[in-house]
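Left out: one protein chain. Kept in place: all the others.
By letter and in written order, the chains are A and B; residue numbering begins at 1 in each of them.
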Amino acid sequence: MKKLLVVLLSVLCVLTLAGCGSKGGNEGGGETGDGTVTVKLGGSGPLSGDAKVYGEAVRNAAQIAVDEINASDSKIKFEFRMEDDEADGEKAVSAYSTLFDWGMQVSMFTVTSGSGAAVASYYDEDKIFAITPSGSSTALVYTDAKNYPGNFQMCFTDPNQGVASADYMATNFADKVVAVIYKSDDVYSAGVFEKFKAEAAAKGVNVVYEGAFTDDSSTDFSTQLTAAKDAGADLVFLPIYYQPASTILKQANDMGYAPVFFGVDGMDGILTLEGFDTSLAEGVYLLTPFAADATDEATVHFVKAYQDKYGETPNQFAADAYDVVYAIKQALENIGYKEGYATNGLCEALTAEFTSMSFDGVTGLNMTWAENGEVSKAPKAVVITNGVYVSAN
Amino acid sequence: MTFLTYLISGLALGSVYAIIALGYTMVYGIAKMLNFAHGDIIMAGGYVAFYAFSRFGLPGGLCIILSILFSTILGVVIERLAYKPLRQASSLSVLITAIGVSYFLENAAQLMFGSDTKIFPTILTDGSLKLFDGQLTISYLTIITIVTCIVIMAGLTSFINKTKIGKAMRACAEDKGAAQLMGININTTISITFAIGSGLAAIAAILLCSTYPSLSPTLGSMPGIKAFTAAVFGGIGSIPGALLGGLLLGIIENLTKAYISTQLSDAIVFTVLIVVLLIKPTGLLGKKENVKV
Partner (left out) sequence: MKNIFNNLFSKKNRSRTISFLMVIVAYILIEVIMNTVGMSRLFKSLLVPVCCYIILGLSLNLVVGISGELSLGHAGFMAIGAFTAVCVSGFCAQSIPNDILRLALSVLCGSIVSGIFGFIISVPVLKLSGDYLAIVTLAFGQIIKSLINNVYLGFDSRGMQFSFVTNELKLEGGKMLLSGPMGATDTAKISNFTSGFVLILFTLYVIYSLINSKYGRAIMAARDNRIAAESIGVDISKTKTLAFVISSVLAGMAGALYALNYSTLQPAKFDFNTSILILVYVVFGGLGNINGTIIATTVLYILPELLRSLQDYRMLMYAIVLIVVMQITNSATLKQTLEKTTKRFFKKGEAQ
């Protein structure tokens, strides 16, 4: 009698499929009588698994921005929805499809590069405007073969960071001997490293050791550090996120190795790690667009709102996400988005607006976007001094 | 001298693997199940110690005891709730349940403790020993780890060989049905095994987190898999085998990274493992079991 059960179950499955069907399509935003218009803002990121911390930061910060805008007298209101993509391309496609079914009009794209690359062509095909807060691989905005006109980035691209780091070292640390420790199975880290290597060779930066680690060997770095020390390196470049970097700093300290450490934007967040001895990070250089203890009004306001609501200090992911929402709002206002706006021209209009407008946010002033979707804001080098970022130049 | 440095850090890593592998191997020997949730018990032990020390400011020794107690109870509770009803089920059903428990613990930890990494405090010591005019630095932690590992192994071996419960365990491992007929309470014995394995996991947690101080909800999964590998490498079910397997794995891993390639270290370590198993199909110290018709 099992077969009956089997048939019943399969019929049930198909019915669920049918039941959930036929809701798709972009129906346009809700409109109320008082001249305000609601835009459906979607986005996906890891909300479970290893990378959850990044997805959460983006969701939290975007939520703050959305709440602020909705509470203000702005004519444009947002309905915000963030789906879990587990930082995985396959899940990102289902997250995207879920958002598409919901009727997403404008998107925050994805949080991580890997999942973003998997859905980049979907955004392009469906003509949904998307700007990622933190997906730094160029694969999100263009490929070798073609450009995705409606896909934009709020963060620096990986190549830019690699090049900027090498340039900075060539000018400011010309006499240093450099070692690199990077994560070879991570798109972000390997992407920065590859461009760094090429630029470093071109600029004559003396790189003596390249050590890698992977997800499976991300606990112990003593081997790489010993090798770097033996090779005589007095500057260690760490194009990685702050969590493994914190272990590297601790282990280097334990073995009495004290080179200059140099990180990229992934290093931001190290000072707010719970339980981290910030004296270990003293003298660490990093390229970051955002410093949580900056004193300009916008940053102070954002950091306070984030701390009040979530009890944590926002990192660079959060700051970029906060800027994304405001940049989208600014662009929507500039193109005169209002009730009855032709939905099918929205992506093109926003694309045109983004490539011509200039935006001031917490991660930089006078940001502009190129045709290929990359943002132009100068990576700023800071050095950690007495537990705070101090401009290095 | 550099070689010695690599060797010693390999020993330290290997000792941590070995302690985790001991837990794996004990549970496997008696319950004949791969407890994939073992790595997550390590994670739980780490968080308990972290919260006790950093948030409540308890003294270090008390934190360690609390962590061991909590993990032991957690291990027994998991065994009673999830594994005990499956005593008669196929080993794969138990395996899937263990995977389910592992997912559950990781996700629950993420919801309870937040997803961001926390830095484990210095509960044990921080200093290091300098030899040969400072050319060779060995941290006290490395020494503690290796010594703890050897003490645990010696303790476990004598416990299993000398005490009554130890005998009951061996009997269960040999033949559950026969053991029951001899008046051994199988359920109690298995529970005790889980308690010991989980307690060891907590000790491993404190050593692991002290040496590599990032604490995150998925902290235990990779050391868990490595330790499982180590346990099989040494011959699963064998206590000295787990020690040997763990130490060798740690040393091979570090020497590969140092002298061959950091990018390919995983591939090389696992290739060595396959080759060793081809030569010794039951692991380094595993018993060869003859199947009777």
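Going forward, contacts are C-beta pairs under 8 Å (C-beta built on N, C-alpha and C of every residue); 3 or more make two chains touch, one makes a residue touch a chain.
In this text the structure is predicted, and so the values were computed from the model without any measurement.
Contacts of the undisplayed chain with visible chains (whole complex): A, B.
In the complete complex, the residue from B:4, B:62, B:77 or B:108 that touches the missing chain is B:108. Among A:120, A:141, A:291 or A:347, the one in contact with the hidden chain is A:120. The set of chain A residues touching the chain not shown comprises 1, 3, 6-7, 9-10, 13-14, 16-18, 20-24, 47-49, 83-84, 88-90, 93-94, 96-98, 100-101, 114, 117-118, 120-121, 137, 139, 143-145, 184-187, 190-191, 194, 210, 214-216.
Interface residues of chain B facing the missing partner chain: 28, 34, 82, 85-86, 88-90, 92-93, 95-97, 99-101, 103-104, 107-108, 111, 225, 228-229, 232-233, 236, 261, 263-264, 266-267, 270-271, 273-274, 277-278, 281-283, 291, 293.
The definition used in the following text is that only the chains that are shown with their structure count from here on.
Chain A and chain B, compared by their mean Cα positions, are separated by 36 Å. Interface residues of chain B facing chain A in the complex, by the touch rule stated above, are 2, 5-6, 9, 13, 50, 54, 107, 110, 114-121, 126, 128, 134, 137, 139, 208, 211-216, 218, 222-223, 225-226, 253-254, 257-258, 262-263, 265-266. Contacts from chain A toward chain B in the complex involve residues 48-50, 52-53, 56, 184, 211-220, 222-224, 226-227, 230, 243-244, 246-247, 250-251, 254-256, 273-277, 312.
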